[in-house]
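Every protein chain but one is kept in place in this view of the complex.
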Amino acid sequence: MVANTPEQEFETRELLINMGPQHPSTHGVFRMVLGVDGEVVTDVVPYIGYMHRGAEKLCETMDFRQGVGYMDRTEYLANFNAELSYVLAVERLAGIEVPERAQWIRMILCELNRLSSHFMFTGAFGTDVGVFGTAFVYSFREREVILDLFEEITGDRLMYAYFRPGGLAWEVPENFETRVHEVLLSARHGIREMDSLLTENEIFLARTKGVGAISAADAVDWGMSGPSLRASGVPLDLRRDDPYLYYPQVDFDVITGEAGDVFDRYHVRLREMRESVRIIEQCMEHLSDGPILPERLPRMLRTPPGEIYERTEAPRGEYGIYLVSRGGNRPYRLKVRSACFSNLQALRDMTIGHYVADAVVILGSIDIVLCEVDR
Amino acid sequence: MGESLHSLFGDYLAVLLGTVIGFFLVFTALVATRVLAPFSPEREKGTTYECGMLPLRRASTNIGVRFYLYAILFVLFDVEAVFLFPWMLSFVELGAAAYYQMLLFILVLGAGLAYAWKKGALQWR
Amino acid sequence: MSPEEGAPDAAADDAARDYLETTIWAEVDRALSGITARPVTDEEERSVIDLVVRVPPREVVTALRALRDAQGMNFDYLRSLTAVDYEEEGVDVVYHLYSVETRHNVTVKCRLAADRLVVESATSVWRAANWYEREAQEMFGVRFEGHPDPRNLLLPEEMTDVFPLRKSHPLAEIEVLQGEGIAYEEGEL
Amino acid sequence: MNGDIFGLEINIWLDALVRLGLAVALMTVVVMALIYLERKVIARFQQRLGPTRTGPAGILQSPADALKLLGKEDLRPKNADPWVFELAPYFVFIPIFLVFVAIPFAFDWQIRVLELGLLYVLAVSSINIVGWVMAGWGSDNRYAMLGALRAAAQGISYELPLVLALVAVAMVVSLPGDVRGSLNLVEIVAEQGHIPYIVWQPLAFAIFYIAMLAELNRTPFDIPVGESEVVGGPFVEYSGIRWSMFFLGEYTALLLLSLRGAAVFLGGWAWPLGEEVADQNAALGLLYQFTLTAAKAGVLIFTIFWVRATMPRLRVDQLMAFSWKVLLPLTFAQIAANGLVLVYGWPDVVLLAASGGGLVLLAVIIDRAVRRPTPRPGLPSGGLEGEAVR
Partner (left out) sequence: MRGIVRSMATTLGAFVRGPVTREYPEGHRPIPERDRAFPLLLWDFEIDEPYCTGCHACERACPVECMTVLMKDNPAHTSLGGNSSRRKIIDKFWIDYARCMRCNICVEVCNFDAIAMNNTWSGHETSVYDRADLVMDLPQLLAQHKAGAIDEWVAP
């Protein structure tokens, strides 16, 4: 409690506003201190680390199969993508050949996961912009359909632990293909509905256009990735530029924005969902019978010494696994390069000079997952 | 006491009564909660909500001048609105002259608004 | 199953590695003229898919800046920055770079002696390095000189004498500190 | 029972007391119903179920909430200004309650016929902004403070279009004997027996509706209580029954403003055929008139819920700009046009033409101007990492 001295009586002071760690708009435990002059943000200091669980250290004590379950927990909205980075790193390091069917299923699941993650984003973003829960419930409805499918396949709605170094844990159910088509049908409907609810709405446009813009050069300098980077007009998509799985065999567009503002970040994601639907449809055509694990897979997987930085395009951007092995059945060092970690760094640049209400929208537009940031 | 005054009093008397009743509604509710609700003061409960952090400093500091500008503008235009009420009830009887006089008044204020607009008083920074 | 005996496309792998260690290295070497850099070709240490370049700690920021500004293959994107603890051998600081235009990767490493964990900050090259360096600093005790804001990032701010990701830091003790395991024995929290 | 207080007969006091008592009962029941309905309706818009646990289909949710709030500990932050903090609920609730005095529900069914009813309603209902500011200032909380300032700025900004839109209608009222203009709400309603004023003054209605949303702090104008920014605004620090006073006030205001809108624009109890039915059968007519009022207010309230379920929230600068740069000039134009038509005695169709044109203009402005990207209001200053804030 600081009393006003007579000298300070008439000077307006910067109001410090604490947003988080327990605030309705911070998408998890994240704290940012806003310096506010009237309604305009003059300074932003983000504080992270509330969710730090030391996943990297834990993975050093776990063998490669156990580690998969932990990758889920570093990125709880795009678990398949996180698992994928990890198992790809292990496979490449150990030189394991993965059967074709397993790869295609992995691709389908990863793209479905991208859909579910982006649905989650549009919903949460709608709430940030101020739609009272409607966008949130609609997108959750669609996400739920996808999660139902995931549950039928893996047995869990969120922490799948389904990929294994070498392939998949077990075969997908028999009705997999029909179920995927059902899911795609509902996802298409969901995308359309989200489009008509938000994209053209004048108030939504007024809130998002020109807000939180970041230039392409700045975005690259900050190490941003994923849709947040592409919104600024940098066509960097690891699925195309640093291919993994069978992405070179499918046809899809890399969606980019122009202004790099909040609206572009939203719109890039929405359009990307349509591309994901396209990719999944093509994958379904390639899907054929076959094994899901290589024939000769040792019971306890060991890798030769060496290191690998395996990167994949997760819904939020580049999800990298830096795996250093000195031989043996567990990583010597495992570093998780999370997309949100880099994207969040740019928050200060994007927010300063905007209104308080915009700070919330900008934060929402980066689509942060604090679990991934803090690991 | 004149008849008209009497009737006026009779009409607005309900307002006076309403104030008292409204006061008692709130008051009884607050008394009822004192009686019914548990009351166990703790230091932590008395702290200001600040997203789980301790307050950085007092909130009631001086606020940027932007908000006051709107207040001043409002006073100006509200006074005009007050003038409009008596005019509105009588201008048809008073004829075209009364209308144009008021129009002039509105135009002057409109010019004031345009000036404030141009000066950027309506621009939030 | 090691890559030598099991991988059917070992020849393709060799070709890819050859490309990394000759063509890309030539480009990188040209960019790094005047800096004592060498590619890691040791089987035990090299990366499976990327070129790894070792640079002495003194020259690392110069090298990074040269790589960022290089003509042709400019590595303008800092993917990741981290450290690896090799106990008494020292600590490696690892920079993963990427070229947005030419889509090539390179990994820059520098080995810091265990008794002198200091390296110049790369924040002047990429702003992206800011948080990564803060994280490496609190987790490994590597001091990045010239960092604009060297506070702890993930750990509590006053926790500056504990480096959790070092190999010498025990994993189990943290759990005891956090009060895990107590609940089950005493039947209450 | 003969006698007098302040020179007035006891009967007048008793009559007022009974009518006010009825208003209290009505308010309590209707507000509880409204809270329940809003939750159900918005849930339906969001394809959810809404409350289901208390009573059949959850209809006892509101009474249960009221009881729960009554039983909750009443907290006051240590730093709060005790007097301001404690008095704020009174200032929010009482003015809203007082509006009841002049609202007509059916023919000759109101608490009092006030000659200056419209003016009275406008004057009284804007006092509660003081309560909001008191709550925000007294709480000594940043969010509350910011919320209160926003509430005040928004309240006064939209007060003007609201008042002027109603003035535009009140001008048009034609009374027997070729008199135009009245502030008596009963007369205004009675005059709409054939055609409600929304037909003659669509622009005024649109402005009234928008300003009403703003006055009620409803989406898309809910920045003072914006959950994701200021965590509920001025009431962050209030709990238990004290908080529920604000809530009660908010929903009472919703009810009363809708009733006001129904009375002034939609013909209240008079349109269609309100008086004719009453002439045939008094009891049936009364019921019919009540139903008409309730239905019209209900439609307005439903659209408010609908808008709330759909719209994003505007930002404070856009909100202010919309009021001062769009709505205010348009209301002035509306009043000037009405005056012109009335002074020269042109037919009422001209009123419709002018107002309808204004409405189209408003739609076009919303369509165009709002799409422009907003430039960054302030420019960044300071170093790479904020030393100032630490």
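Note that the chains take the letters A, B, C and D in the order they are written out, and that residue 1 is the start of every chain.
The rule we apply is simple: contacts are C-beta pairs under 8 Å (C-beta built on N, C-alpha and C of every residue); 3 or more make two chains touch, one makes a residue touch a chain.
Only a predicted model underlies this, so the values are computations on that prediction, with no experimental measurement involved.
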Inset, instruction - Looking beyond the chains shown, say which of A:R92, A:R114 or A:R141 touches the absent one. - result: A:R141
Legend entry - Given A:D37, A:E97, A:E171 or A:E281, the one touching the chain that is not displayed: A:E171
Inset, instruction - Among A:L198, A:V211, A:I321 or A:I368, single out the residue that touches the unshown chain. - result: A:L198
Inset, instruction - Can you work out which residue in D:W83, D:W306 or D:W346 touches the chain that's missing from view? - result: D:W306
Inset, instruction - For chain D, enumerate the residues touching the unshown chain of the complex. - result: 43-49, 52, 306-307, 309-311, 363-364, 366-367
Inset, instruction - Identify the residues of chain A touching the omitted chain, counting contacts across the whole complex. - result: 62, 65-70, 73, 134, 138, 141, 148, 151-156, 159, 161, 169-171, 173, 193, 196-205
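We take it that only the chains that are shown with their structure count from here on.
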Legend entry - Computed distance of Cα centres, chain D from chain B, in Å: 13
Legend entry - Multi-chain contact sites of chain A, meaning residues that touch two or more partners: 1, 15-16, 18, 23, 33, 37, 39-40, 355
Legend entry - chain C: positions in contact with at least two other chains: 127, 130
Legend entry - Contact set on chain A toward chain D in their complex: 1, 14-18, 23-25, 33, 35-37, 39-45, 126-134, 136-138, 141, 197-198, 201-207, 209-211, 213, 259, 261, 348-349, 352-358, 360
Legend entry - chain D residues touching chain A - in the complex, by the definition given at the top: 42, 45-48, 79, 142-143, 145-146, 150, 219-220, 222-223, 226-229, 231, 308-318, 366-367, 370-382, 385-386, 388-390
Legend entry - Touching residues (chain side chain B, partner chain D) in the complex: 1, 6, 8-15, 17-19, 21-23, 25-26, 29-30, 32-34, 36-40, 45-51, 55, 58-60, 63, 67, 70-71, 73-74, 77-78, 81, 84-85, 88-93, 95-96, 99, 102-103, 106, 109-110, 113, 117, 122-125
